[in-house]
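The other protein chains are all here in position, but one chain of the complex has been omitted.
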Amino acid sequence: MHRTGDLYGQFETLEQQKETASLGMWVFLVTEVLFFGGMFLTYTINRSAFSTAFGIGSNTLDITLGAGNTVVLIMSSLTMAMAVWSAQVGKKKLVSIFLIATLGLGTVFLGVKGVEYKQKFDHHLIPGHGFDMKYHPTHPMPGDDPKELALEKKEVEEALAHDPDINFHGQLYFSLYFGMTGLHALHMIIGAGLLIWLIKGSFAGRFTPQYNTPVEVVGLYWHFVDIVWIYLFPLLYLIDRHR
Amino acid sequence: MSEHIVSPKIYFAIFASLMLGTGITVWAAFQNFGKLNIVIALVIATIKATLVVLYFMHARYSPKRTQLVIICSIFWLAIMLGMTLSDYDTRPHEMQPGVTRLEPPAAPQAFTA
Partner (left out) sequence: MTHEDYLNATYGIRSWLLTTDHKRIALLWLGSVTFFFFIGGILATMIRIHLLTPTGALVSPETYNKLFTMHGVAMIFFFLIPSIPAVLGNFLIPLMIGAKDLAFPKINLLSWYIYIVGGIFVLYSFGTGGLDTGWTFYTPLSSVYSNSAVTPAVIGIFINGFSSILTGLNFIVTIHTMRAPGMTWFRLPLFAWAHYATSLVMILGTPVVAITLLLAGLERMFHLGFFNPALGGDPILFQHLFWFYSHPAVYIMILPAMGVISEIIPTFARKPIFGYSFIAGSSIAIAVIGFVVWAHHMFVTGESTYAALTFSFLSYLVAIPSAVKVFNWTSTLYKGSISWDAPMLYALGFIGLFTIGGLTGLFLACLGLDIHIHDTYFVVAHFHYIMVGGAVMGYVGGIHFWWPKITGRLYPEALSRAAAVTLFVGFNLTFFPQFILGYLGMPRRYHTYPPEFQVLNVLSTAGASILALGYLLPMAYLTWSMRYGKVAGPNPWPATGLEWTTDSPPPTENFHVTPEVTWEPYDFQDRPDLGLAAGSPSPAPAHGDD
């Protein structure tokens, strides 16, 4: 089907095209809810069965980085919404600025995630061969606080008494940690790609009050990815923190 | 369909609420509310998610059809979670995952990719 201006050939009006694109993205997001939902179900079953291991696992995550990332991502949702608004009111320069801000914040998020993953690798907490929850407490690394390390050691030993299979069950926690945050990060990388495409279009002045559907539609996707993180953060980072 | 343009004031107000929610979530995690800890965390997360859906994603100003799509996705997720959990919740204790302890194999006989 051929395109005349912004209107693709299978549509009669720009209004129909916009309505269609928007509905298409919402229906796609439904599939994403069920896609992530399968992992949330796996999480639920495993957490209720192995709460001790999940608690220990969660406590090895850095809450400052996690909360910080949450703030960064929510901020990126704000800048994304502002990008849509800028297009709607015809402020073309602001569109580019807000899109670039969104991309920047998203990149910060991914960078922090990379730092966290590296830390897990160093502490032998990547599931598979070599996974060992007792490794870090018995192998201090530069920069570790000795008091915190001693607390961690005590926690792991207590947990072991409670649950002799703590390494197996802890591995389940970390499999879910990497699986869920990894899938989330993959979606953010795809989102970053979409943002780059939008930024190119915004430099060319493509997005106007009459035609800003791509910005809105990518925005819907970006907000959804933010919502997934809004659930991931407490479920992965904040288990048994009051101990 | 005339487009409803949401004002930046609302966006910033929602952003502030989301920041507040994040702060409360972290604070609450460090208090001992027992079984309620997870409930509080999920309730706050759901409020935050609802704000994002309604205002950032413009669901409040979208046609009824969009709202139906959103509700369906939540409903189907609830079916999947609820009915599966109903199996686990009504199983006898020894059938719960991890209860009947199996000796792990001494040398893994598993397939290596």
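Residue numbering begins at 1 within each chain, and the chains themselves are lettered A and B in the order written.
Simple rule for what comes next: contacts are C-beta pairs under 8 Å (C-beta built on N, C-alpha and C of every residue); 3 or more make two chains touch, one makes a residue touch a chain.
The structure presented is a predicted model; accordingly, all values stated were derived computationally and were not measured.
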Q: Tell me which residue among A:G38, A:G90 or A:P140 touches the hidden chain in the full complex.
A: A:G38
Q) Given the contact definition stated above, which residue among A:Y117, A:F168 or A:Y211 touches the chain not shown here? A) A:F168
Q.
With the missing chain put back, one of A:N46, A:S86, A:T102 or A:N212 would touch it. Which one?
A. A:N46
Q: Kindly note down the residues of chain B that lie in touch with the hidden chain.
A: 65, 72-73, 76, 79-80, 83-84, 86-92, 95, 97-98, 102, 104-105, 108-111, 113
**Q.** Contact set of chain A toward the excluded chain (per top definition)
**A.** 1, 9-12, 16, 19-20, 23-24, 27-28, 30-32, 34-39, 41-42, 45-46, 49-50, 127-129, 165, 168-169, 171-172, 175, 179
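One rule holds in what follows: only the chains that are shown with their structure count from here on.
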Q: Please work out the Cα centroid separation of chain A and chain B, and write it as a whole number of Å.
A: 13
Q) Can you name the residues of chain B that touch chain A in the complex? A) 1, 3, 5-8, 11-12, 14-15, 18-19, 22, 25-26, 29-33, 37, 41-42, 44-45, 48-49, 52-53, 55-58, 62, 65-66, 69-70, 72-74, 76-77, 80-81, 84-85, 88, 96-98, 101, 104
Q: Note which residues of chain A are touching chain B in the complex, please.
A: 15, 19, 22-23, 26-27, 29-30, 33-34, 37-38, 40-41, 44-46, 48-50, 63, 67, 70-71, 74-75, 77-78, 80-82, 85, 88-89, 164-165, 168-169, 216, 219-220, 223-224, 226-227, 230-231, 233-235, 238, 241-242
